[in-house]
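Below: one structure, written as C-alpha cells.
All protein chains of the complex are present and in place, except for one that has been dropped.
Right after this comes chain A.
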Amino acid sequence: MKLFMTTAVSALTVLGGTAAMADIKLGASVSASGPAAFLGDPEAKTIEMMVDQINEEGGINGEKIDLVLYDDGGDPNKARTFATRLVEDDEVVAIIGGSTTGTTMSILSVAEDAEVPFISLAGAIQIIDPVHKWVFKTPHTDRMACEKIFSDMQKKGITKIGMISGTDGFGASMQAQCKDVAPKYAIEILSDETYGPQDADMTPQLTKIRNTQGVQAILNPGFGQGPAIVTRNKAQLGIDLPLYESHGVASDGFIELAGAAAAEGVRLPGTALLVASILPESDPQKPVVTAYKAAYEAKYGETVSTFGGYAHDAVDLMSHAMKTGGNDPAAIRDALEATQGYVGTTGIYSFSPEDHLGLDLSAFKMLEIHDGGWTLID
C-alpha cells in the first residue's frame, strides 16, 4: 500500500510539476500484498526496477515512462477499481498486471472496453483462449506444463501414472488441464488423489497410489507447502517411483523445504531463469536471464523468482512495442502483436493475431534435482 501511495504521489507531482505531457504513461496493478503476495511482490519490484532502468537509459525514443503502480491485494474487485482508475483518471496508454487469474479477469474486461493494451502476469489458459484483441500474457499455461511433463514421461516409456493434486486454485486448475491433455500423450491416470492446501500429512493418499497396480510415476500439481510435504512423505514411505512436480514449486525454496535427500531425483518443468548459471553459453536466453538476475539480486538482496521474470518480460515487451507505437494505445497493441522472436526470461515470444501468448513448449526446461541443486535434462 505504501509502495503504491508513494508511486502514485510521485507520479502526480511529476505530472503537476513539469507538465511533461509527452511522457508515456504505463499503468500496473499487481497483488503486492495479500494471499498472492508471493507473486505480486517480486512483480511490483521488477516493474519498478525495469521502468527506472529504461528511464535512466534515456527512456523510449527520448520520452520517459511514467509508471502508475497499484497494489490490488489479490482482490478481483479492487483490481477492477484500479484498472478503471488507470484508464479513466490516470489515462495510461498500456497496462501490465493481474498477478492472479482472478484479478486478470477483472482488468481484462476494463482493458477490452477502454481499448488499452494489457499484458497479464497470470497463468490460466482462459486469458488468451479465446484471443481477446487487447490482451496478451507472458507466463506459460498450466496445460503447457502438463504437456512438458507428459512428453518427458513418454521419453522414459511411462504410460500409467498416479496423480496427487492440491485443492487450491493452482492445483485444481493444473489437475484438470493434465487430465484433459493426458490422452494426447497416451498417458493413463490410474489414481487421482487430492489434498487440502494446509494438510500436514499425505501418506494415506500416497499409500493408495503405491498400492494401485501398474503405476509407473507420480505427478503432483500443487503450490506452497503441499508439494514439499508430498515429497517428504514419498521419501518416508520409501516409494521407489519417479516423482514429477509442477512449475509452481520451481524455486530453491522447494529443495530447502523438502530436504535435499527427499527431493533427490524429483523432476519438474522450470524456466531458464531458475537455472541461469548452468545454462550453456549457446542458449539464446542466457544473457537475458543473467542480466535480470544480477540486476534484481543486487537491488533487492533476494533471489529472483519465475514470477518476477513474467513481469520483466511484460515490461520489456511493452517498452519495445512503445518504441514503434509511441503514445497511441492502438499502435502499441499492433506493435505487440507483431513481436517476433523476442527473447525473454520465460521463453522466446512470437505473437500473432491467433496467439497472444507466443510461447511454445521449448519455454520450459525439464529440470531434475540432484545433490540439492538443479540439473538440466534436455
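Keep in mind that, in the parts below, contacts are C-beta pairs under 8 Å (C-beta built on N, C-alpha and C of every residue); 3 or more make two chains touch, one makes a residue touch a chain; residues count from 1.
Here is the rule we use: contacts and distances are computed from a predicted model.
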item	value
Protein name (UniProt record) of the chain left out of view, among "PBP superfamily domain protein", "ABC transporter permease", "4-hydroxybenzoyl-CoA reductase subunit gamma" or "Probable glycine dehydrogenase (decarboxylating) subunit 2"	"ABC transporter permease"
Per the touch definition above, residue among A:66, A:142, A:193 or A:337 touching the missing chain	A:193
Residue of A:27, A:102 or A:224 in touch with the missing chain, whole complex considered	A:224
Touching residue (missing chain; options A:204, A:265, A:287 or A:372)	A:204
Contact residue for the chain not shown (choose from A:253, A:287 or A:372)	A:253
For chain A, residues in touch with the removed chain	33, 35, 37-38, 41, 164, 193-201, 203-205, 207-208, 211, 224-225, 228-229, 232, 235-238, 253, 256-257, 259, 261-262
